[in-house]
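Got a structure here, written out as structure tokens. Questions coming.
Our next item is chain A:
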Amino acid sequence: MEAKKIYEILSGRFGSAIQQFQENTLPPSIVVGHQAIVEVCDFLKKAEELEFLSLICLSAVDMQEKGKMAVVYHLGSMRQRHTIVLKVELDRGSPHVRTVGTVWPVAAWYEREAYDLLGVVFDGHPDLRRILMPEDWEGYPLRKDYVYPKRYHTWDV
Partner candidate 1 sequence: MIGLVRDIVTSLGNAGPLVRLLVTVAIMLASALIVLGIVLLYEGFATYAERKVAGDIQARIGPNRVGPYGLLQFVADGVKLLLKEDIIPFYADRWLFVLAPYIVFTASFAAFVPLSYSEHVYVADLNVGVLYIIAISSVVSMAILMGSWGSNNKWSLFGGMRAVAQIISYEIPIVLSLLAAVIVPASLDMKDIIGCQAGGLGIFRWLLFNNPFTLLAFFVYFIAAIAEVNRTPFDIPEAESEIVAGYHTEYTGMRFAFFFMAEYGDMFVVSALATTLFLGGWQVPFIGGLAMPVWLRELLEVAVFFGKVFLLIYVMMWIRWTLPRLRVDQLMDLCWKYLTPIAFFNLIGASIWVLAFHGKGVYDLIAGLYAH
Partner candidate 2 sequence: MAGADEKFMQVSMGPQHPSTHGVLRLLVKTDGEVLSSIKPYIGYLHRGLEKIAERVTYPQFTPFTDRLDYLASMNCNLAYAMTVERLLGIEVPRRAQIIRVIMAELNRISSHLIAFGSLSADMGAFTPFLFGIREREFINDLFEMACGARLTYNYIRIGGVSQDIPGGFIEKAREFLDYFPPKIKEYNDLISYNSIFIKRLADIAVIRPEDAFDYGITGPNLRASGIPWDLRRDEPYLVYGELDFEVPVGRGEMGSTGDAWDRYMMRIYEMEQSAKIVRQCLAMLEPGDHTAKVPKVLKPPAGEVYVRAENPRGELGFYLISDGSTKPYRLRIRAPSFATLSIVPKLGKGVMIADLVAIIGSLDIILPEIDR
């Protein structure tokens, strides 16, 4: 299915929660309000002609100039052979979004990574801990304004 059509279906159903359609990305993306993301994802997974059964990738992006933090969901459907990108833009100061781990369990790990590296907090996540960095690491390394630490415990970094 065309991305444009998916966008239309979604806006028809969720109204103002579906904010924008970006055609310049590849694959095209839909910007979704962060309150509705779980419902949108759930709908995309379960709707008959959409069947986005797989969450291909979940990434967090630091959009420093806009003062936003984006979480990007790459969804795919193997049966329908289409892909779509969902984006939620969050306040960079305190990025909070609800977890989609209830829709796709794999998101639990992706979200932990996003939390670990960019400090996005996923509300409702059962086990939001650091995953790649040591548990007592300070700061979120993938943020653009990240300051490299000089020391970690007794080691020079």
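Here are some notes:
The rule we apply is simple: a residue touches a chain if its C-beta (ideal position, glycine included) is under 8 Å from a C-beta of that chain, and two chains touch if they have at least 3 such contacts; residues count from 1.
These made the cut because all candidates are chains of the complex that A comes from, given by their letters.
All values reported here derive from a predicted model rather than from experimental measurement.
Within this complex, chain A is touched by candidate 2 out of 1 or 2. Every residue of chain A that touches candidate 2 in the complex is listed here, in rising order: 24-27, 53-57, 59, 61-62, 72, 74, 78, 81, 83, 85, 104-106, 108-110, 113, 117, 130-134, 141-142.
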